[in-house]
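This report concerns only the one structure given below.
Missing here is one protein chain; the remaining ones are kept as they sit in the complex.
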Amino acid sequence: MLFLSQLANALVIGTLYALMSLGLSLIFGVLKLVNFAHGEALMVGGYLFYVLASLQLPLPLALLFSTPLLFLFGVLLERIFLRTPYQRKMARYDEYVILVTFALGIFLQNLAFPIFGPYNRQAPSLFNRTIRLGELIVGGDRMSGALVSFATIGILIFFLYRTSLGKGLRAVAQNPGAASIVGIKVLRMRSVAFGIGITLAGVAGALFGPIFLVNPEMGTSFAVKAFVIVVLGGMGSVKGTIFGAYGLAIVESFGSILLPDPTRSLAYKDAYGLLLLMLVLLVRPQGLFGEKERPA
Amino acid sequence: MTHKILITVLGLLVVLGLAPGTHAQEVIKIGIVAPLSAPGGVETGQALVEGAKIAAEEVNASGGLLGKKVELVIGDTSGQPEKGTAVMERLITHDKVVAVGGEAHSSVALAEIEVAHRYGIPLVIAEAWADSITAKGYPEVFRLTVSNSLIYSKAAKWIKDAGFKHVAVIGENSDWGLGVIQVFKDNLAGAGIKVTAFSAERTVTDFTPQLMQLKNMTPPVDFLVDGFTGAGELLMVKQAHQLGFAPSKKTAVLGAGMDTLYPGFWETVGEAGIYVLSNPAGLPGIPKTKTSGGFAKAFKAKLNREPDAVAMEGYDSVMVLAQAIKASKSTNGKALIDALENKVNWEGTRGTIKFNKDKTPPWAYHMWMDVPVFIIQYTKANQDPSQAAILWPEKHATVKGYIRPPK
Partner (left out) sequence: MKGIFPAVLLIFAVLFPFLFRDYWLYVATISLYYAILASSWSMLAGHVGLISFAHAAFAGIGAYTSALLVIHQGLPVPVSVLVGALVAALFGLGIGALTLRMRGPYLALTTLGFSELFRISITAEYGLTQGSIGLKVPLMIEGDRVLSYYTGLALFVLTVVTLTGVLRSRVGLFLVAMREDEDGASTRGINTVYYRLVAFVLTSAFAGLAGGFYAHVVGLVSPQMTRIGEMGLILAMSVFGGLESLLGAALGAIILQGLTEYLRIFTEWRLAIFGALVLFTLKLAPEGVLPRAYVYAERLLDRWLGRA
């Protein structure tokens, strides 16, 4: 029974992880860059939802309103910081985006401190009661978060595979040159992809907030997890990312139980994922489901 | 080539021009160290600072010290030891404070005492409980709150007397958290009570796997000690309740950290907070002293709630230092230390404060041994700690014993 409870908890958390990581994966797939500000995008979403909720908006509406705001935020960031260097084919663009997204993350996090204060805020969750299925107990806040994540992921997959905009994104991810020949506006797709990526992270943050409290640093540890997941599953691969998300959640839940010394096991909880990250990067950098990076 | 020299010289002049000068000392500066940002316990730190500020205002309203006004210089230590060191360096060498009071995190306090000792500046610890802080024996260090051994030996005895059989402790990896684990182990293991303990980083936010494990243990855990501060303390209670583990009919939970005393506690845990136990080092008005009433009024006027133990400690630390300055008629470090040791006998908000000079046991050195300790239990949602049921000590108890939740 304990095993099933742990598994249930892992699956619930894993769904939330998947939502947050899919944004990162999409950004990499289409823009070919790792967004080092992904954790802060999550934080922005967390605060946005908290603020809207404290304005007495009904919670589903707060979530709904957050979405286009987050999308706009993402598009704005891409336009300001990422588009021009790309268009001008800046020398060492790869290094530049690392620096700029990293700096962006730091800026956003340190902006949140004076604006919102260092406190941990409790955002209201969509559903608070504990859910019991016989002996299985899951917190209502986690469960509702997981359900919304699940629905969102479903919408995303539908969007990517069934709509022309989604297909356009996938085309740019596969081959920007060919996509532009066929008439797809590559620059616009890049903005859209970044916007969606930020939105996914932000929604994840809105769902995480009620569970783990909203504070300026909430994004950092999740960002690292997202990196692990995306690398493990294969950057740019939706299937891989989802697989990686559940994989990490399970490793974290069970890993911390199975190590004999409970103090050590809890202390090293975040380390399992990191070891996995480094192992994958060294042995199979394209991840489990990704494609090998073709040199230019 | 000349213009390169010119640029450099100009640049240097700018830098020199910006160098801050020193002002004449028209005030007596007292430093206050507290956690005012993450990962420290922010609400605890703020309560401390608010209490200290009220004290400073009072002192200035009644004429100041030695004819000068008192100015508090607040340093944010964020609950990080290296920040504590840096803040102390700055307070002492840059702001030139004559004494320092405060701190709510033991690990930070342990770093701070080193700096205080190096410069011979008195440091009055307000809310850090690790034994080693005073056990180290530095003459500069004084403490007017409990030590882990002092309070948790009493809590352990209460747990024993109340009939609990299996105590689980989850402590944070700080000097305080590890101390909590140690004291419980030392005091309970001998009495035939099973103790299961482990520690974790203060930044952990998900205790669910470990709580599930504890819930399924045999023999069953009937008492959980939440040895965390800050967000972790609150989340542990919330998650334990979510799992139906504690507080529940079968298992009680004690929030050993002081974040259970603030409104933020109820915001996060909601209904889960009812029946939670806490162990504040002071409650307003118990006992009623000369200063407790006035302080409670001033605090309520500012913050719209009853003062808590930490705020009282902040107030007391500044007042105790003020009395030492007045008594020794000086701001010299050595004179102040001597005054604190021998001349201070001040009726604070929680009782009359006098520092002990004895070194047995080692942690008792420069402690206020008569500090009041309480074990309280919340009986209603959003309850202020001053309204909670008092379970111990008997002479102040408002109920007969531990209140078992109905489910």
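As written, the chain order gives the labels A and B, with residue 1 at the start of each chain.
Please note the rule applied: a contact is a pair of C-beta atoms (placed from the backbone, for glycine too) under 8 Å apart; a residue touches a chain by one contact, two chains touch by 3 or more.
Nothing here was measured: the structure is a model prediction, and the numbers come from that model.
Shown chains touched by the undisplayed chain in the intact complex: A, B. For the options B:T44, B:T134 or B:N173, the residue in contact with the chain missing from this view is B:N173. Residue in contact with the omitted chain (choice from A:I250, A:L274 or A:L288): A:L274.
Only one of A:V224, A:I250 or A:L288 touches the chain withheld from this view, namely A:V224. If you put the missing chain back, the residues of chain A touching it would be 28, 33-34, 36, 80-81, 92, 94-96, 98-100, 102-111, 113-114, 220, 224, 227-228, 231, 264, 267-268, 270-271, 274-275, 277-278, 281-282, 285, 295. One chain of the complex is left out; on chain B, the residues touching it are 1-9, 12, 16, 18-20, 76, 80-82, 85-86, 89-90, 93-94, 107, 110-111, 114, 118, 173-175, 201-202.
The definition used in the following text is that only the chains that are shown with their structure count from here on.
Averaging Cα coordinates per chain places chain A and chain B 37 Å apart.
Note for the complex: chain B touches chain A at residues 36-39, 42-43, 173, 198-201, 203-206, 208-210, 212-213, 216, 230-231, 234-235, 239, 242-244, 264, 267-268, 270.
Looking at the complex, you find that chain A touches chain B at residues 1-2, 5-6, 9, 13, 113, 117-120, 122, 128, 130, 132, 137, 139-140, 212-213, 215-217, 221, 253, 256-257, 262-263, 266-267, 269.
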